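The other protein chains are all here in position, but one chain of the complex has been omitted.
Then we have chain A:
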């Protein structure tokens, strides 16, 4: 029996085949999946903010792009994944509301996406596919057995990337 492992807001977890891993209601948050296909292992984080430097006190490392990705890589390598084989997929970073007078906080979706791209480039992890931006919330589920990331939105149905 395969189970679905659930990742909450500002949370991260690992999954192994045949199970899948899922996070619901990504708005401006980014869901990032890092996986090692040869070992059938993957990790998912539901990040809210781009950078832990602005956090006055970092209580929850899974909340920020930089610390979450760092921890995902460490956990995956601990469980036997090979750093060189790691690949990534991501979704989210929507701009849920548009305001005439947008402040920096309101542009958080695109900033989250940018932060994830930069960090993964530094870590030399390739982003295989992504579905980012737009205005809609997403629910995503990753299957390490097939490396498929399934994305569901309220208005546009589902798709696999």
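Simple rule for what comes next: a residue touches a chain if its C-beta (ideal position, glycine included) is under 8 Å from a C-beta of that chain, and two chains touch if they have at least 3 such contacts; residues count from 1.
Definition applied: contacts and distances are computed from a predicted model.
The chain not displayed here is annotated in its UniProt record as "CheY-P-specific phosphatase CheC", chosen from "3-oxoacyl-[acyl-carrier-protein] synthase 2", "CheY-P-specific phosphatase CheC", "MoxR-like ATPase" or "Phosphate transport system permease protein".
Across A:15, A:34, A:76 or A:94, the residue that sits in touch with the chain not pictured is A:94.
For the options A:17, A:118 or A:136, the residue in contact with the chain missing from this view is A:136. Hidden from this view is one chain, which touches chain A at 8-11, 24-29, 48-49, 54-57, 59-60, 63, 94, 96-101, 105, 108, 135-139, 154-155.
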